[in-house]
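Here the complex is missing a single protein chain, while all its other protein chains stay put.
Right after this comes chain A.
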């Protein structure tokens, strides 16, 4: 793992504070580029440690209804790959240290041109990429070229990743490992904290990389229960739902940042609460 990257520095700082990081997901351009930029630029102050920014795609086959609709809102609002990179550039003018990971599907990157995209992304200040439909079998497409541009390629591990497959998944991983806690689409039901803890423990035995856990985490309570044993928790669909439910851009910004503040408080204290007696 590179030690000079924003992701590495952020995870080192979190470790020093003995707390998990909060990773937020919103789709770039949802519901429009200006509102989305305001949401993005307010995330660090609301308590987000690492930002995942979705690159909207017309056919998000691994996403549930919430993020599907977010992608459609963004695309109907005219969002493009170039505009998403522009949002990162504007964010970077204000924030030097909060890592940004772009998440999406391969086709919009392929169409933009992989080399050109990596060059522009590195220049805009992108730290990592999650490309859902690029498993290790296709590492030559983006994973390896991204390394040459200093961009981490964050690998997904899932409940179906067995011991035999795990080394393949970890081989070229960098940044952190994103543990997809349920076999399903984003926003689906959650697995039990016990089963997730077991899976994270298994992963930790095979990699030094930090482990972030996502899929199905919606509330401050869930985030806290997962944050006790993982290095980061990812919340996506619940934030995206805030945007859908808002009547105005103003309200969308306020709702997203409001939920982020609650989540942030919760993950900051979760390891201190662990020994306290349970109150019903």
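Keep this in mind: a residue touches a chain if its C-beta (ideal position, glycine included) is under 8 Å from a C-beta of that chain, and two chains touch if they have at least 3 such contacts; residues count from 1.
By definition in this document, contacts and distances are computed from a predicted model.
Of "ABC transmembrane type-1 domain-containing protein", "NADH-quinone oxidoreductase subunit M", "Tryptophan synthase subunit beta" or "Fluoride-specific ion channel FluC", only "Tryptophan synthase subunit beta" is the UniProt protein name of the chain excluded from the display. Only one residue in the set A:7, A:48 or A:109 touches the chain that does not appear here, and it is A:109.
The missing chain, though absent from the display, is touched by one residue of A:122, A:147, A:188 or A:254; that residue is A:188.
Among A:149, A:165, A:228 or A:265, only A:165 touches the chain left out of the display.
Only one residue from A:15, A:116 or A:138 touches the chain missing from this view: A:138. Counting over the whole complex, chain A has residues 57-62, 64, 68, 75, 80-81, 105-112, 132-135, 137-138, 155-162, 165, 169, 180, 183-185, 188 touching the chain that is not drawn.
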